[in-house]
Every structure is written in C-alpha cells, then in structure tokens.
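Shown here: the complex without one of its protein chains, the others still in place.
To keep things simple, chains are lettered A, B and C as they appear, and every chain counts its residues starting from 1.
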Amino acid sequence: MVENYAILPCNGLDKCAGVISREIAIKLCANASNKIICPVHSRIAEAKYNKIVNEHALLVIDGCQTRCASKLAAEKNLKISRKITVTEEAKNHHIELKNDLNLLENENNLIEIILNGLNNAENKAATVSDELQYSYKFTYTTFQNGKFIFRVPSNPEIYFNENDCWAWVIGNRARIGVTDFVQQNLSDILYFTPPEIDAEVDQFGEAGEIESSKSVFELISPVSGKVIAINDTLVTKPDFINENPYELGWVAEIELTDFKSDKELLIGFDQYFEIMKKKVEELNG
Amino acid sequence: MSETTFMGVERDKIDWKPTIDYTKCDYCMECVKFCPHKVFELRETEEIKLIIRNANNCVVFCRACSKICGPDALSFPDKNTTTQRIKDIRKEESHG
Amino acid sequence: MSVLKVGVLSCSGEECLGGTISRLATRKVLEELKFIDTVTLCLPLYLAGGEEERNFASVFPTISVDGCDKLCAKRSTEKYSGKISGFIDVSKIIGAENALNTKIVRNKDLKDEHLQMVDKVVSEIVKAISNISPDSYSGKSFHGCGCGSE
Partner (left out) sequence: MDKKVKVIPCSGIGKVYGLMAREAVLKTVIELCPEKSETVCLAYIVTGDKEVKEKMEGSDCITVDGCPKMCASKNVTIAGGIVIEEIKVLDTVKAHKGKKFGSPTQLNDDGEVVINEIAEKIAKKINEIN
C-alpha cells in the first residue's frame, strides 16, 4: 500500500483534470498515514505544513500541463519524490476526459487506474537495483566547437537514435541516457523527472524529462521495453548529466522486449558522430 | 536547413508535426517561445493568430511543445504508426 | 577584417570598478561586435583547471583584459597556456583612480560616464585583436558555438 505521502494536489476547480487530482488525493488519504497539503491554504499558512513535509515523501498531483502544483512545490523549494499529471495519465491509458466537472465513468476509471499504479509502483520501488554491471569503460571520440568539447562513446554495444539519446545494450537489457549534444545545449540542468519504474516504454516513447532554465528535453527512448531501474541520484543531482551524460548521468535501465526490431531504427557511433557534428555546426554556424 | 532526412527517409515523407486544437488554444504563445525550430508562427493581425509554419522543421518524435501547453491544445500523430511508416519506407527504398 | 576566432579572458575583479569594466567590455565585444568571432573564456574555470578553457587558450590566440595593473588575468594565462596574444590594462585607459574605485562596482551603480569607459575599453580590445598576427593560429578553423554562453 502507498504509505507516508504528503500529497500536494493542484485542486484546480475549473477543470475536470483538477477535480480528478483532488479526488485522488482524498482517496489516498483513506490511509491515515498520508496527509494532504492544501495548495490554497499553504499559500497563506506555509508553516502549518512544515511538519508534514518533513516527515513524508512528497507526492505532487498536477491536473493539467500548467502544472501549478509542481510550480508551487518548486517555489517552496520542496523535494518532489513522485509526480503525476492527470492529463498525461489519461493519454497513456487512452481515456478521454470530458470537460465536465462532475466525475463520470471514464474519470472514475482513470482514478482507479492511477491509484492502482501508485500502489504497484510503491511495492516494487524497493527492487530498484543496479544489477546490471556496466563495469567496462566507455571509449570516447571527441570533437570541439569553440571551446566546447563534445564526446561520443564509440563502444560497439552503444546505439543511438537521431533524437540524441543512447542505449547501451547488454543481452536483453539496456541502459539509456542523453548525449553530450543535449547537455551542452541545455546548459546547467536543474530538474530531472525519471520515467516510472515498471512503465512500458515504446521505442521513441518518452522516458524521463530534463530541464534547465534554457529549455525542456524529453528523453526519447531508443529502445522498447519495461523500465527496471532509474538513476534516482539525478533527482537531487541533475548536474551529473552535465558532468557526464553517459556514466554518472545515465537515466534508466530497460528490459528489452523487441530489440531486433528497435535496431532497425538505431544507428551506431560512426553515423551518430557525423550527425551530432552537423547539428552542432548548424546550431552555431 | 540542410537536414532533410530522418533515419535516411526524406523528412517530407514523414508526417510528424503538432496539430493545434483551436477550440482549446488560448493563444498564450508559450509554444512559439519554446520551440527553437520555428515550427510555429505567430500572426498578430490575423484572426487565427497561431499556425504551423515549418512542419518539416519539427523534430520527429519530439513532443516537448505539447508538454508545456497549458490548455493541452497540441497533439501529435501516433508514434507507433509513424515508426512503422518509416520502417516501411526504408524497406521499399532498399528494395527499389 | 576577416573573421578570426579569438579567446578573451577578463579578470572580472570584484574589488573595484576596473574589474566590472573589464567584464562588461569583454561581454560587449562578444555580444555586439559580430564581425569578430570571440569566445569568452571563464577565468575562474580556467584557474580551477577547466579542460575546455585551457585547451582553447593554448590553441587559439587569447587576449587578457585586466582591471588594474596587477594584471592577474594576463599572468594566469601566461602561466597555464604559455603565451598571450595581447593584453589590456583597464587602469591605463580609464585612469588608476577610476579603476580602483571600490564604491562603484555593481552594475546597477554604473552611470553614463562609466558606460563610456566600457566603450573605450571595447575599442582597445578591438585594436588588440586586429594586431594579432595570423601566425598565432594553428591553422584550424572551428565554427563558433553559442552553447551555454548566451
């Protein structure tokens, strides 16, 4: 069962998704160890929630992409340990939300799905491990543009997509992340949202998000499969991605489902190196 | 831009671009500010103030603009269909 | 003038006006004089062992811009990258008294007269760049990069 969450819902009253966020928060509080942070009340009486925040992991529930709850958490400098966006969940589960403030069948189904998802992920989160031994060394080839140095690993086990993400494939597993092109362009990375453990990711599907004050980048997975581990150090130290997006800054590990087919749309070092070089030149030329 | 292919397939043949739902769009223009590839165009004086100007500049499989869209007015084609389409074209071309 | 790539290292000294002017003039050369392909090198990073900065300064001609006659940026550049293609001493241009002013250091305290000093220094930097001999280049031509330096 989900335990010990401080829940910050967006509670948006003028949108269906906001009403759903509120409903989820209330349902989660059927478990007495979870506590709600009222976004409205916290604005004027922040101190009231200090104790709850200190003693619980923070679950943020945003209704829509405006992400008011996330922004509120960021403003108060709170560390988010889990984040849900209702409209994204609806899309992922192919549920269409009506623009109606009364919750109907679809909406209630979505609430059930999200609650179940939270329970399952919670039970399995403990199994996040670093079973895969990526112990051998990355070999880099670099090129320079101005003073900036771009590294591309040339190990034959590493594949790339044209969306500047890499996958190191060993057997039926892969570790994934972004390339130097992404981290150099974003500059100082301030926020990292990992993909969810156990989530099924399609090839070219989203597997996490990183953000700097310049831009947002969603990691477009080079491979399809199930997320079996995430680099949760990045939640507190997203700058590891700037330091080295291949080693310290890896994002997730995926249990592969159809690598043979994925491979058709992946490229190796030779091709990617040239593509990256060209992109850097176009950007700065 | 000289980059006109994606995975060896002509960019023109890949149907990947945002679609604007004008019933939801509130012309906040966050997407225009956000997209570095100039896919969107702001048209101050027209009735429809936002259009897709450079569809082929849109990075295939990138959906970042839809993430920052508050009113959720941007949608993209089904990724799996696009993936399959790219694979098919590659097959056709390697045989042809 | 042809487009050449040049590194500029400014002292950005915090103690007096000269440092602020060295910094602003360097930024101005980077931002406004597009006919010169300059790369501002980050002095603190350079000093702390930054590979990208040191590497650049050893390959490309580099000019130091110092706020006072202690010439800290010049001396460091010589220490770590061996040579310098030109140097500017802001105190020589705006006068030591101005350069060593410890009261007016913050950007927001600058008046028109100080901004004019910045412009004077900018033109000296441009002069120093145009005096660089073509031999200072090791024959490589890299394209400019805006990553992170905006």
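In this section, contacts are C-beta pairs under 8 Å (C-beta built on N, C-alpha and C of every residue); 3 or more make two chains touch, one makes a residue touch a chain.
Since the model is a prediction, treat every value here as computed from it, not as a measurement.
Touched by the hidden chain within the whole complex are the displayed chains A, C.
Only one of the listed residues, C:24, C:63, C:88 or C:128, touches the absent chain: C:24. Note on the undisplayed chain: of the listed residues C:33, C:105 or C:132, the one touching it is C:105.
Mapped onto chain A, the footprint of the missing chain covers residues 70-71, 74-77, 187-188, 190-191, 213, 239, 242-243. Where chain C meets the chain that is not shown, the touching residues are 10-15, 19, 23-24, 26-28, 31, 40-45, 47-50, 66, 70, 72-73, 75-76, 103, 105-108, 148-150.
To be clear about the criterion, only the chains that are shown with their structure count from here on.
In terms of inter-chain touching, the protein chains here are arranged end to end in an open line. With centres computed as the average of Cα coordinates, no chain lies farther from chain B than C. Chain A and chain B have centres, each the mean of its CA atoms, that are 22 Å apart.
Among the residues of chain C, none is in touch with two or more other chains.
Taken residue by residue, chain B touches two or more other chains at no position, since every residue touches fewer. Considering their complex, residues 1-3, 6-7, 34, 36, 59-64, 66-72, 79-80, 82-83, 86-87, 90 of chain B touch chain A. The residues of chain A lying in touch with chain B in their complex are 64-66, 87, 161-163, 202-206, 209, 215-218, 220, 264-265, 267, 278-279, 282.
Considering their complex, residues 144-149, 184-185, 187-188, 214, 280-281, 283-285 of chain A touch chain C.
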